[in-house]
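Omission of a single protein chain aside, the complex is shown with its protein chains in their original locations.
Chain lettering (A, B and C) follows the sequence in which the chains are written, and residue indices restart at 1 in each chain.
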Amino acid sequence: MEIAHTKNRMEQFSDGIFAIAITLLALDLHVMHLSSFDFIGGLNEISVLLPNIVTFMISFITIAIFWVNHHQLTQDIKHMHRTVLWANIIFLLFITLIPFGTNVASTNPTHPLALTTYALVLFGASVLFSILRYYVHKGLGEEKISMERSMVGPFLYLCAVIVALIHTPVAYFLLVIPPLYYFLPKARQQ
Amino acid sequence: MEIAHTKNRMEQFSDGIFAIAITLLALDLHVMHLSSFDFIGGLNEISVLLPNIVTFMISFITIAIFWVNHHQLTQDIKHMHRTVLWANIIFLLFITLIPFGTNVASTNPTHPLALTTYALVLFGASVLFSILRYYVHKGLGEEKISMERSMVGPFLYLCAVIVALIHTPVAYFLLVIPPLYYFLPKARQQ
Amino acid sequence: MEIAHTKNRMEQFSDGIFAIAITLLALDLHVMHLSSFDFIGGLNEISVLLPNIVTFMISFITIAIFWVNHHQLTQDIKHMHRTVLWANIIFLLFITLIPFGTNVASTNPTHPLALTTYALVLFGASVLFSILRYYVHKGLGEEKISMERSMVGPFLYLCAVIVALIHTPVAYFLLVIPPLYYFLPKARQQ
Partner (left out) sequence: MEIAHTKNRMEQFSDGIFAIAITLLALDLHVMHLSSFDFIGGLNEISVLLPNIVTFMISFITIAIFWVNHHQLTQDIKHMHRTVLWANIIFLLFITLIPFGTNVASTNPTHPLALTTYALVLFGASVLFSILRYYVHKGLGEEKISMERSMVGPFLYLCAVIVALIHTPVAYFLLVIPPLYYFLPKARQQ
């Protein structure tokens, strides 16, 4: 009963934060007053939103994958330790920062530091998710917890953090790999 | 149990996004400092909000109908496939874009491209909802899934996307038809 | 089962909208850069927020009362009709408009039309709540549904709508009466 109550509210609270963060992403698509009324001129004006649309798509799919994995993970929870509760909260801290990171990157799409900031937020979220997964599995009494799979995300995001300082286009590419990896047939058994 | 857990969190997450998107719509009604203190002058100033009120109403009712249909659809889910989960997520992506589309249209109420953008978002949401419905029914083991009804919404929104480029008033009219159609007596058995 | 599912999602969706609308109210308390560093000067600058604080308090308590009454009402629902579902949705439409109405009033605290707009939103919410209550009780098979109590709120808000055009201070007073009335000892049996 205690575990059911805590788990239920933790999921409710987490789903709320996931839902708000993912909806706030769309606020990054700034609305502008279109001044030229011909088709080509209007398309040119709208094309300014291109970096925003790219980062919106990356962030949306990334948060969605975190949500899917999160719901699969909490399913397994049998005992609720304070560590699980707080690992989840710090994980959510990074989720709430994703709209901010997305914004920084879309406002300065070619600035190394801006992209590093964005990659750092995603790196933080993936590290915390791996920590959360570790404690959930530890709570299940598993002796050997395989963390290899859990290292892929953090590793790729860490690469993006560093590469962003050197060559921005490659960094964008690195940020797209974790979602692609997730949708690969083999990853489906995750 | 697994299905109950996944379904519960999917509904919770979806309801959160529906609730936020529908509440953010009202932020589109910009508040202004009224400068003229007489009745007629004040009404004139407020009348600037007219396109915002029209698009607010269309979007609110449209999201509400999507929500009603969504809750009726998830009721039927017996087995949860990854495809259902992701069709739902991409459907929600378009729901989060509705406040943006509404904003674009109300900021440029007579601009063809702005209205096309708005219609495109609603078109995307209705297509994804039909896809979601298809996979839910497929998961129920139905052999022949009648998709005729599911085509009405996407078809009307597609017309609006195209007509918006030619004649904006008719496009607004087309955007109002799906809600009206929904409330027609016959549609009630849906 | 059907009723349980629909009721659960209707409550979840409603609670989401209540929670967002009530939290967005606080965004109306605009943050300013304080320029004078002495105590009195700073207090003077902050005092500009006074109308915002007044309308924030009125709206917060009003939404909270609607929420309390709403949760008491849905408790009784045994059968879910389409009319109940849609009366609830239109009621929520007015709830999402409350932050907008609050904003209009706090931006133009002495403007008759602004206060009328605010009162109109609250009037709409209270009328729709009475309609919702009517359909819930009708669904219970009650033959004579006493609507006298349900008339008090709409009546007072309607007075505020009209009085706001003539004398703003009295209108503010009228907007405070429904909450006060609610907390009166006798009203507790509601």
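Please note the rule applied: a contact is a pair of C-beta atoms (placed from the backbone, for glycine too) under 8 Å apart; a residue touches a chain by one contact, two chains touch by 3 or more.
Predicted model, so just to flag it, every value in this text is computed and none were measured.
**Q** In the full complex, which of C:Ile3, C:Ala26 or C:Leu180 touches the chain missing from this view?
**A** C:Ala26
**Q** From the listed residues C:Gln12, C:Thr55 or C:Asn88, report the one that touches the chain absent from this view.
**A** Residue touching the chain left out of view: C:Gln12.
**Q** Touching residues of subunit A against the unshown chain: what are they?
**A** 2, 5-6, 9-10, 12-13, 16-17, 19-21, 24, 82, 85, 89, 92-93, 96-97, 99-100, 103-104, 107-108, 111-114, 117, 165
**Q** What does the interface between subunit C and the hidden chain look like in terms of residue numbers?
**A** 11-12, 15-16, 18-20, 22-23, 25-27, 29, 31-34, 37, 39, 42-43, 46, 60, 64, 67-68, 71, 74-75, 188
By definition in this document, only the chains that are shown with their structure count from here on.
**Q** Quick check: superposing subunit A onto subunit B on C-alpha atoms, how many degrees is the rotation, to the nearest 5?
**A** 90
**Q** Two or more other chains touching the same residue: where does that happen in subunit A?
**A** In subunit A, the residues touching two or more other chains are 16.
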